[in-house]
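Sharing a structure, written as structure tokens. Questions coming.
What you see is the complex with one protein chain gone and the rest in place.
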Amino acid sequence: MKQKAKVKIGALQLITIFASLIFGKAIGFTNGGLARTVGRDAWASMTVALLTGMLLLPAIVWLARRGGGPLIAYIKRLLGRWLGGLVLLLFAVYFGFAFATSANTMTLHISDYLMTETPFAVFVVGYTLLVTYGVYLGLEVAARLSVLGLIMTGLLTISMMAGSFDKFNYTQMLPMFDHGVLPVLAASSIAHTDVAMVAAAALALLPHSVGPPGRWNRLCWWGLGTGGILVLVWSIFETAVLGPDVVAQYLIACMQMARAAELSIYLHRYEMIMVVLFAYGVVTQSVVTLYCAVTLTEGALPWRVPRGWLILGWAALTVPLQFLLGNDRDRYGIFLETVWPAASIALAYGLPLFLCLVALLRPAAAAQGSTKSG
Amino acid sequence: MGRAASTDLKSNIQYIKQQLGNSFDLIHRTFVIGGGREGALFSLDGMVDGARLDALFQALVALSNPPFQQPQVAADPTEQVMATIYAAGEVRTVTDLDQVVDAILQGQWALFLDGSPRAMVADLRKPPSRGVEEPSTETETRGPRDGFTEDIVTNIALVRRRIRDPRLRVDPITLGRRTKTDVVMIYIDGLAKPSLVKEVDARLRRIDADSVLESGYVEEMIQDNPRSIFGILNYTERPDKLAGNLIEGRVGIIVDNSPFVLIVPTSFWQWFQASGDYYQSYMTATAYRLTRILALIIGLIGPSLYTMLSSFHHEMIPTPLALSMAAGREGTPLPTLFEVLSMTITFEIIHEAGLRLPRAVGQTVSIVGALVIGEAAVTAGLAAPATIIVVAAAGLAAFALPFYAGSLAIRLVRIPLLILSGTLGVFGFVAGTTFLAMHAASLRSFGEPFLGPLVPLQTGELRDTLIREPWWSMRRRPGTAANGQRRRQGRSVQEPAPPGGRSS
Partner (left out) sequence: MRRRRWAAVTLLTVTLLLTGCWDLREMNHLALVMAVGIDKSDTPGRLQVTIQVARPSSGGKGAGPAQGGGQPVYIATADGDTIFAAIRNLAQFTSRRIMWAHNNIVIIGESLAQDDITPVIDFFTRNQELRMRTWIAVARGSKARDIVTSATGMEEIPAVSISALLRYAQLPGEAVRTELGDVLDAYLAHDQTPVLAALELKPRGLKPSGEPQQEERVQQAVLSGTAIFKDTHLVGYTEREVGRGLLWIRRQMRNATLSVPCPGNKGGSMAVEIRRPRISARSFVSGQTPTIQLRVETLAWLAEQDCPTPNLDTLRLKQYTEDALAKEIAADMRAAVKFLQQEVRSDAGGFARLLHVQQPAWWRVNARRWDELFPRIKTSFSVTVKIRKMSLYTRPMMPSR
């Protein structure tokens, strides 16, 4: 297979990529879903999901280290050409859906709050074009964009905190575990949709890391931690400023937050500032997920397809997908709270753990890779 | 490759005259030296130093004196003649007639002797040139006042004068089939990355053009991203700026006949660096650098932001401002997008007209044009007052960049951004800006990321990007240099302190 120059990503940029991967959709949709399920304990569910993710990541790091090279070759070695291809394709489909949810985060924000007259399809097509360009430019550009994204996200979070601090009422978060502890644990599955994206992406991206594999664990934790803290800040502020019932009432909770923030009486609206600052992080998320989908498909297919066609093909496939998912907002909400968590956990956690199991059972195939690369 | 000189003077003369034609400025003198041997001298009028040419003729007169009348003079007296005419420059011999023609075209003189298959050639070049003047495109309030000229030798000397390092390398190459322009690559051996020097050299050698009249020709032939508006290379008219960049490990490309010296690799943050920054207090320098970045942002997104707010997202405008903007818009016939677009184009026309007009008329016309058009457009109800303010502010802001080519790029880029924002509102704006960000992030200039060291983030390198740290704090060389991140200043703490100020 003809490959261009090998993609290399610095450690710092991997951290920012992971942080961007978790942030976008999490503050937009996940908190609403969590609030609908566990009310004022949304942030606790989110914390549970983050901590579980942190515990699960070492397994994925172990698998990626074991592979000692590109994921595609390793999976094919582990499972054989056809089964490996199937698993890769499953991964690709997961990333395709992940891209669709990420893209819908952006498009629905704009469509619902800022430009209600414009047909939804326009945003879907326009945004997909933008992300396609990003995928065409490649992973390194996405990595660089993620640095900008994190800076902007930080600015957004700080200004949101400043704009709504006077309405911050911590008692809104009390009493803790109002619905009991078990529902909180169960509801964390909704938050896992975002953490799982980091897990799946870690498996795909870690082999591109410049840093020594010994530091991958820490790298993942830092990424997840940075993104997780930002997401938690939003989760806590949404509950404490708006009240859990208001958060639950709306599909896009973070925009509701923006409607309640005011940067002094002069800048009394926040929605557009929010979307503008938020865009870089979400675009990074979209580019990385679509990139993974394209790359994994490239590896999964037994025959060679030019990359440009794959990118266009995936873009063309996801346009109707995004439209079908997002156009009916109510169904989309239900999808995000039921179907998507189940699928994410099964694919993004289940598959790697299954691969770990295979790697343990077939050490010969696993070892082959590390000697080859070493 | 060329035609060898013959021993027959006549055929040599004939060949030269055939090559150069019957040019008005061709000096062709024949003379006889001792022993009745004939000789001929060629040079181009105006290209050589007249005074030293006179000295040559006096030396030639001496050639008819003994010992050249002695019969023992060799069949080919070239060596003896060379020993005599040393006053006329560093003389070398050439056997290829085409090389002789080249030498004459470069402003050297060529001397043929009957019976000798070699021509004597010496450099008495003094092409017409102006003196060293203050650079007109990069004026600074503080800092040296000398600027590069069209003469490459002067330009190199201006750099040499600043960097007295034996390892300052000036590698020549001649470019342009017809113009045969001298181009030099100037760098400091050991500071510039060897890979960079090799790459620049290779790219320069790849150029096979008819003409190279200005450094812009070279720039377009060697840049990494010819299809990008941000592909432009940094250039300067200031020797001190070039010297500073050489010390940072960059490579300069000086092209004869151009006072603009290219500097590679180019980073986006260089667009904001004025050489005055390094001579003023680091605090004011940082403040003004941040101002320039703000100006760039205003110049780039100001009109689109205004259009977007005024046509789509009125909720973002504070209520009192919204009311007064709405009042200003009462009765204006065009949508904001077309209003801004037409005023921007008008601004550009005024700017362009003012640029080319004779100096005496230029300023008057541009001021009157701006006032009349701006004021009249508002009074006639064609444009809202806010539109005029925004367009004018953005137009001015773009000029705050010390890098003129950069400000041109910004002014061009803002038009599509404006159209996107004016038709698709915040979505167009976000798509446009992220597209720009992705595009800029994907660029590299001679191997270095265009947006580096901010994107990708290299925290140790940020000492001279958004801010300018004080000199005593920039102890390490930037990463552009071969031995980046090594110490370049004294190990001791150089931060000035009053005597006895440090108790430790």
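First chain written, first letter: the chains are A and B, and each begins at residue 1.
The rule we apply is simple: contacts are C-beta pairs under 8 Å (C-beta built on N, C-alpha and C of every residue); 3 or more make two chains touch, one makes a residue touch a chain.
Remember, it's a predicted structure, so these values are computed and weren't measured experimentally.
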| item | value |
| --- | --- |
| Contact with the hidden chain (one of A:Val246, A:Leu301, A:Leu317 or A:Cys356) | A:Val246 |
| Option from A:Leu129, A:Met161 or A:Ala346 whose C-beta touches the chain left out | A:Leu129 |
| Touching the absent chain when the full complex is considered, from B:Gly425, B:Pro449 or B:Pro478 | B:Gly425 |
| Among B:Gln273, B:Thr332 or B:Ser407, residue touching the chain not depicted | B:Thr332 |
| Footprint left on subunit B by the chain that the document does not show | 310-312, 314-315, 319-320, 322-327, 329-332, 335-336, 419-420, 422-425, 428 |
| Residues of subunit A in contact with the chain not shown | 112-119, 122, 125-126, 129, 167, 171, 174-175, 178, 242-246, 248-249, 256, 259-260, 262, 265, 268-269, 308 |
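FYI, only the chains that are shown with their structure count from here on.
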| item | value |
| --- | --- |
| Residue ranges of subunit A in contact with subunit B within the complex | 10, 12-13, 16, 106, 110, 114-115, 118, 122-123, 126-127, 130, 133-134, 137-138, 140-141, 143-145, 147-148, 265-269, 271-273, 275-276, 279-280, 283, 287 |
| Parts of subunit B lying in touch with subunit A, wherever the complex brings them together | 312-313, 315-316, 318-319, 424-427, 429-431, 433-435, 437-439, 441-442, 449, 451, 454-457 |
